[in-house]
Every structure is written in structure tokens, then in C-alpha cells.
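One structure is given below, represented as C-alpha cells, and several questions about it will come after.
A single protein chain has been removed from this complex, and every other one stays in its place.
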Amino acid sequence: MTNNTSSGSSSIKTYREAINEALRQEMRRDPTVIVMGEEVSGGAGCAGQDDAYGGVFGVTKGLMPEFGRERVIDTPISESAIIGAASGAANNGLRPVAELMFFDFIGVCFDQIFNQAAKFRYMFGGKARTPMVIRGTVGAGWRAGAQHSSMLHPVVTHTPGLKVVMPSNAYDAKGLMIQAIRDDDPVLFLEHKIMYDLKCEVPDDPYTIPFGEAAFPRQGNDVTIVAMSNMVTRAIEAADLLAKEGIHCDVIDPRTVSPLDEESILESVEVTGRLVVVDEAHERCSLAADISSIVAEKAFSSLRAPIRKVTAPHAPVPFSPVLEDAYVPSVDRIVSAVRDVLGG
Amino acid sequence: MTNNTSSGSSSIKTYREAINEALRQEMRRDPTVIVMGEEVSGGAGCAGQDDAYGGVFGVTKGLMPEFGRERVIDTPISESAIIGAASGAANNGLRPVAELMFFDFIGVCFDQIFNQAAKFRYMFGGKARTPMVIRGTVGAGWRAGAQHSSMLHPVVTHTPGLKVVMPSNAYDAKGLMIQAIRDDDPVLFLEHKIMYDLKCEVPDDPYTIPFGEAAFPRQGNDVTIVAMSNMVTRAIEAADLLAKEGIHCDVIDPRTVSPLDEESILESVEVTGRLVVVDEAHERCSLAADISSIVAEKAFSSLRAPIRKVTAPHAPVPFSPVLEDAYVPSVDRIVSAVRDVLGG
Amino acid sequence: MPYQTEFLLRVYRTMKTIRVFEERCIKEFEGGNIPGFVHASNGQEAVAVAACIDLTDRDIIGSTHRGHGHCIAKGCDVIGMMKEIMGKATGLCKGKGGSMHIADFDKGMIGANAIVGGGPPLCNGAALGAKTRGTRDIALSFSGDGSANQGTVLEALNFAVVLKLPHVFMFENNGYGEGTGADYALGCSSLAERNGAFGMPSEYVDGLDFFATYEACQRAIERARNGEGPSAIEAETVRFDGHFIGDPQLYRGENEIQNAKDTRDCIKIFRERVTGESWLKDEEMDRIDAEVSDLIDTAVEEGLAAPNPDPATDLMADVYCSY
Partner (left out) sequence: MPYQTEFLLRVYRTMKTIRVFEERCIKEFEGGNIPGFVHASNGQEAVAVAACIDLTDRDIIGSTHRGHGHCIAKGCDVIGMMKEIMGKATGLCKGKGGSMHIADFDKGMIGANAIVGGGPPLCNGAALGAKTRGTRDIALSFSGDGSANQGTVLEALNFAVVLKLPHVFMFENNGYGEGTGADYALGCSSLAERNGAFGMPSEYVDGLDFFATYEACQRAIERARNGEGPSAIEAETVRFDGHFIGDPQLYRGENEIQNAKDTRDCIKIFRERVTGESWLKDEEMDRIDAEVSDLIDTAVEEGLAAPNPDPATDLMADVYCSY
């Protein structure tokens, strides 16, 4: 893990604040960085306050007052136009950060992501550069129902040409966002909406975290647990519970799932011989399946037990809180998967 | 394999003819079946012939003359409207078969598929029924380049509420299409464009093939090969080559990938202990990964070698014939994967 | 008198039911009894009722994220609705949909839609179903001023014209898409005109005037039933509450909401008109007010008392008809 952190001051920041700070610092540094989307400022064409929302989750709050409507652009509800405008602008001198208020809205602009931006560089023989970031909120837990709670990272991870970032804490969120903005490829930056208020110590100065390098929030030799985004918190909780019983888990947070730090996962499994992959996405063709298959191919001889996936079921996200809570992979399910692979 | 085949006559038919016949027979049987899409007839609003195309690959040829424009509907180039119209009509008494000329066009109508049709039944507490079929052509081999050659079955297989059918020959295509039309859930029927001219013996009367039941084009005890769609042909070719050397492969064609006949795959691996999964989709979060992960979880103790995936690379489909040929998983690559898992 | 008393009473009762239902949703949401994102439609009742009051259960409506009013106007059971919005097992959708995904197929209400612009393509389909089966049933979709800019809505307009579908496109222009002004997000000078340019009859109405809106809907519905194809209506209306319940609404002008409640309340306007014309008496409407209030009290009580779904049996139920 080679984080290019600064040596200056730091403070406790929320995930929301960390992303906001990353955006603000990059916009100050580089005049070609712009932010666009629905309500990224809010109040356009209204009688009341400007910057009325700063994003419906408040992530872009304060950017418009500082950088103006020319660089913090409220748009009509036209996601294909938003993403198309971001990538076209990326092809013409800007580094846009476009927001999909909910990543579920990918459905109305998927072409502009998977068929256009993702493919330009390859199709055009390496001549295109499309340095854009698409921010989107993912995940269940808000009682927002089937159309506002999806993960969808498997869909974009499947797609060549895209990079996919899934920060699990405020520190990573800031460093990865700055990296994403400076990156020359289209990056999908998936923010789990349940994490916006999670806090940790975050440096005040800008810093980057390279893509494709996992973090290791817990170390252990008994079982490898790979988890990303919101699931990292649960994996850590499970690991801490199990540690009390003397079961030591190696918790790996890939941080970016495309590119994926295969090496760290394989190295860990070579030691533990046991793997549990936790993924809030539906199980079929998921990232859990993907990581499982990589290990089953490349670290087979180290495996001492079946690989267990802990995922959401093959069902849409239900609205009712009792159902939604049962839907999302729980600490309990992670704990019992670990026991399972230990032959418990 | 319980195929509900009729006992009547049969003849050699192409994949294209088999699908056409299925559509025609179902339209005769059931007046609520309609066909819609771009150029499904062709010639609307033109001075020349009607039914000028019958689909750009000729699959729906002759339907409009028999059933009229009321039931064979040429549409504007508006895929969200096409898919939305099909599912709305399915919710209101029809059994539409909508065509996406190229399944790559899912990008402009993905919302109507994954967020709407797929979720209605669940979101609405089991009250909705959305009996629709979406036909789409998939796959490389036509030198059609990055935006007209995708597979994309992993994306829809990931999505709960959808069924995904990938026939690998004319016989299956007919039986699965009739099943798809009679099915009460949204079904994605993926036709590999390279197979339209492939022929085999196909019964003349209507018959259905149930979903979730694999076919076994080759049997053997040495290595299990799972392949779907166009890759079945190549898997069979590889198996036949290897058989000459005394290596006997169990080739499994799931025919439908959602639902998936897990049981047949697991049973086979229990015997062979070795698995190669062939998938024309990109490798990350692919169906190959999915099947590999199922086996690594549920038949781990039977596995005697690493599972090998043979997939397209993590790159868009290139245009140049030499590159495209290198892109698509080849018989050679399947053969060497089999040798690999045999420890060759 | 141009309208039957019974009709006017029904209109009043329906509008009032929506109003009280929404006000109660706001209260219950604030009290923690309703989870999730909830978009209230109080202020916009006249449009919902004008559009739906004459539709049959076989006519289809497709709604939006702001769908409670449309549901009630289309005849959905308010008790089942409240249970649904509270996420209960006996709700209209067994608690799986909630406010943003509420539906009642038995009543021809094929769904709220949490995807802006999701509904109009579906209503084209419902209309196509009705047409192909040779009925005189129609479909009616609701969209907002914001959703009017979503490509799916725009292409649905053209599609309906080309296939001559019995589809009424109702655009409720409440001046806002979340916290963005309609004047900003709509580049055109007139939404009604833009809709009309797609090749269908299109009109603008004052959506606070129930009667004007009702008449425009009647014209459009009649055309659709007669096989004359789609129509569009832009109804200008006003949103009394936030975009979602809990929205601080910083983007609204000073006193804007209070002014609207004072001078642009479609229910007050209706009452003034029907009493002014001596079509209805205040007492009749006061009696309805009391009944509606009781009904909503019951809905909340029953909603609170209703059982939660059971994850063991319900989580995986109804993903498919069969799998």
C-alpha cells in the first residue's frame, strides 16, 4: 500500500466531507475540473437560495458558491445528456465529474457509459482520452426500494474501459477521488449512501491513493475475507467478533474493483487457504463470483475449503425495513460463512 | 432432459428458420402474441415492398404478410419506447416479442429492462405479470466492431426477475422460443448472429423446452466443459478433437443461464473433478466466473484441479478481422484449457 | 347545472382524501412511522382527480414518484396504501414497493415509478394492449415538468403518435423538479407547444381549476377512446410540500408556499366555485371532510397495527411467476 499522503495536518471528517474536500481541492488546483448533475448545486431558476442542495446528499455543497455555475452545473433530468456531455467535454479539454444522483439511474444512460466513454480509447486506436469521473450513490439501507438501492458494480466491472472505485471509508474516499479526477480514463466512483456520515481521520492536504492497491483493515492467518464498500464495515465487525474466539481473519478491501488487486487476494489465500467474499450485489455474475473464480483458478492448490460467497439474494431490494435488513449481507452471515469454511 | 417434443414430422432447418417457425406457430395459436421492433417487417411508409427486411437478419420474415401490421409492428428507432411498450402491453393482455436488432442497444433501454420489467412482480407484491420476450442478437464474428458485437448476458443474468435464454442450435432455439413466449416472466432470448445459418433436424410441430434444463451434446468422464450459445459449437469441436486422443469431455450446454441448471453441472464435476467454462463475454463478472464460483462453493471437494475459464479478454470487440478472430475464444484455447486442468 | 351533484361530491371527496392522506403522510413520516423517500402531492389534487375520475378499472394509469394522489384518484384503497407506505405485509404491494413503487393492477394503476420518465413508455404499452385487443380502454401517464426532459418521455411522445395509441400524456407542471425551476430546466418557451410539435393535440390548462382540467382530460380521453390517437396536456399546478418529505426547500422564495396555500389552493378554488355557483353546499362538503378525516385516521391506525412481512417467507417470494 503506497499511499501518497501528505505530511500535514489532519482531522476527523465524514465520508461526505472527504469527498467534498477532494472535489474542492481539485477544482482549485485545476480549472478544467467541473462538476455537473441534477441538483449538484440546486436552486437554478428558483426564487430562493442557490446551492439549495449541494447534491441531494450534500456532497457537492459549497462548490457552486466558490466556483460558480459555469463549473458547477445543474442540469435537466436527462442522464444520457449528462453523461454524454461529461465524456464529450472530457474529449475536449475538461475533467468533468458527473453525478448520477442514484447509480440506479444508469439504466437511462448506460449506452453513454458502456458503449461510448468506455470504448472510445480502444475503438479509436488509442487516440481518445476520456478523463471523467461518474459519481453515483449505491446500495441498500435507506428504505428506498427496488429502484434506488442497487449496487450494480458488477455491471460496470464487467465492462472493459471503465475503472470502478468503491471506497469504504472517508480516508480512502478522499484519496481515491483525487486519483480518479487525475486519472485519464473514465472512472466510476461508487459512494454507498449508508456511509456518508461515517468518520475517520483524514489529512487536510490533497493526496492520492493509487488504483489497484487493496487495503488491509484486519490481518490474520485463518480465513481471508474480501469485502468492498459498505460491506467492509461488516466484514471488520465480523472479524473482530471472531478474533475474540481466536479466529483471525485477513480482511481485504480492494478499494478499486477494476483494476482489482488480485495479487493481494491470492497472497492472502495462499496463507489462509480459506476465502469468504462479501458483496452487497446480487449473487449471479457478481464481484463475489468474480473474485471466487479468480482464486479457484489461480490459488486452487492453496484452497483448503470451499469458497463461500455472502451476497444479496437473487431478488430486487425490498422496501419494507424488515425485508431490507434481511436482504443485505449481515455480520451474522459473514461470521457463519467464516465458520463454514473453517469446517465449523 | 425432458423435452416436450411432438411425435410428428421434422426437417432440416436453420437457426433462423427455427425461430421464425416458433414465432409463426405461436402467433397462430395465440392472438395476444405480437412482434415489434425496428424493421421487423420493414418498408413502413415506403413506396416499395412491405416486409422488405423481416428483421435485418430475416428472422421475422413473412410474419407481417400473415399477421398484418397490427401484430407485426415496425417502430421508430426508440428502444426505450419499444421495450416499455412491450412490457406495458404485457401488463395489459398481450404477449409481446420485442426485438433489439443488436443486443448492444440495451444501453439505451436498460432501465426499461432491469429497473422496470424485471422488478414489477416483486415490487408490486406479486400482482404483476409481464409475459414478454426480448429478442436480441449477440456476439462477435460479423466484423461489426465494438458497438455491435457484445454478449452482455452477464449483465442480464445478474438481474433478478429476468430469465436469460441462449440457444446454441436450431432445435433448442425453436423449443426455447415457444417456451419463452408462453412463459409469464420477462425473458431475454439471445440469438448469436453467427449461428443463423446453422442447421439441424427440427420438428415441424410446436414443442417446448423447459427452462433450467441443460443439454449434453457430448458425454465423458475426464473433464467437464460448460459452454453456451456460439461457444457450444467450439466446445464440441474441442471435445471431438480431444476424444481422438482418448480424453473424454462432458460438454454441458445450460441453454438457459437464468435459471441455470446448477445440478447437472455439479453432478458432472463430481464425476470429472475438472471444469473448463467457456464464455464469449469479457472475463470480469462473467457467466464463466459465475459458474466457476458455484462449483468452487458447492462441488469443491470433488475438484481435482483449478477451474479454468476461457473467455473473451477485458477489451472491447475489435473491428479488424485478425483481431476479432483472436478475441473470440477459440477451439485451440478450449483444448489447451482442458489439457491444463488435466495437468498437461 | 352542468355537473351531477353526485359527481361533484365524488370529486370533492377524492381531492380531499388526497389532501388529508398526504398531510397525514407528512406527519407520520416526521413521527418515524413511514420510512424511505416519500413525495407528497398535496396542492396538486385537482389534476389527479380530473385525469382519473372518469376512468374505469380497465383503463390504465402510469404514475410517478409522486403517486399517492394518482392512486387515490384511480380508486386504490387508502388503507392498503397506508399499509404499503408503512412497509406492511398487508399493504397493496405486501410492503415490497412502498411509496415510490406503489401499484394496484386490479384498479388499473400499473405503478408509481421511482425512475423519472419510466412511466410513459409503459403506458404506451398499456395503450397498445388495449388497442390490439380491440377495446375502447385507454392509458394515461403522468409526468412532471422535470421528467418532460427525460429522453424516454420525449421518445414516447413520438412513438405514441406513430402507432396512434390511445394514450393521454398528462404533464403536471408544478414549477419544480426537485430544487430546480421548470423555467430553467425546460429550454422551450411552452411545454404544451413542445409536446404538440410531436404531432398530437396538446393543450395548456390551469391545473388548479378542476373544471378546466377535467374538460381538457375529457377531450383527450374521448379522442383516445375513439381511436384518434394520443394527446398531451400540460396542467400548471403547485406543490405545497417539499420535493420529498423533509426537504428544507431553501430554493423556494420567501412566503412562496404560504402565498400558494392562500391563493393557489385547488381545493379552496373548487369549493368557492361550487358554492358560488350553488352547485354544492358547504355543509355537504364539511360532512365529507369529517368522513375523510376518519378514514385517514383509520388508515393510519390499521397501518400501524398491520404486521410486517416475514423475511423467511417473503424475501424471496414473487421474484418470478416461476423459476
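Chains here go by letter, A, B and C, matching the order in which they are written, and residues are numbered from 1 within each.
Note that in this section contacts are C-beta pairs under 8 Å (C-beta built on N, C-alpha and C of every residue); 3 or more make two chains touch, one makes a residue touch a chain.
Quantities reported herein were computed from a predicted structural model and do not represent experimental measurements.
> Counting the whole assembly, list the visible chains that the omitted chain makes contact with.
Touched by the chain not displayed, across the whole complex: A, B, C.
> Which of these touches the unseen chain: C:N33, C:N158 or C:N308?
Of all options in C:N33, C:N158 or C:N308, contact with the hidden chain holds for C:N158.
> Out of C:M82, C:M200 or C:A235, point to the residue that touches the absent chain in the complete complex.
C:M200
> For the chain not shown, which residue from C:N113, C:T132 or C:Q150 touches it across the whole complex?
C:Q150
> Specify the residue from the set B:L23, B:L63, B:A89 or B:V108 that touches the hidden chain.
B:V108
> For subunit A, which positions touch the chain that isn't shown here?
Residues 32, 34, 70-71, 73, 75-76, 78, 80-94, 96, 111-112, 115-116, 119-129, 160-161, 163, 183-185, 212, 259 of subunit A touch the chain that is not shown.
> Which positions on subunit C touch the chain that was left off?
Contact residues on subunit C toward the absent chain are 149-155, 157-162, 184-189, 193-194, 196-200.
> Hey, which subunit B residues sit against the chain that's not shown?
38-39, 42-49, 52-53, 56, 74-81, 104-105, 107-108, 142-148, 313-316, 318-323, 325-327
In this text, only the chains that are shown with their structure count from here on.
> Average the CA atoms of each chain to get its centre, and name the chain whose centre is farthest from that of subunit B.
With centres defined by C-alpha atoms, farthest from subunit B sits C.
> How many Å are there between the centre of subunit B and the centre of subunit C, using C-alpha atoms for each centre?
Computed from C-alpha means, the inter-chain centre distance equals 40 Å.
> Can you work out the whole-Å distance between the CA centroids of subunit A and subunit B?
31
> Averaging over Cα atoms per chain, report the distance between subunit A and subunit C in Å.
That pair's centroid distance is 36 Å.
> Which subunit A residues touch at least two other chains?
Within subunit A, residues 80, 104-105, 107-108, 145-147, 313-316, 318-319 contact more than one other chain.
> Which residues does subunit C have that touch at least 2 chains other than itself?
Touching at least two other chains: 93, 95-97, 101, 113, 115, 118, 151-152, 319.
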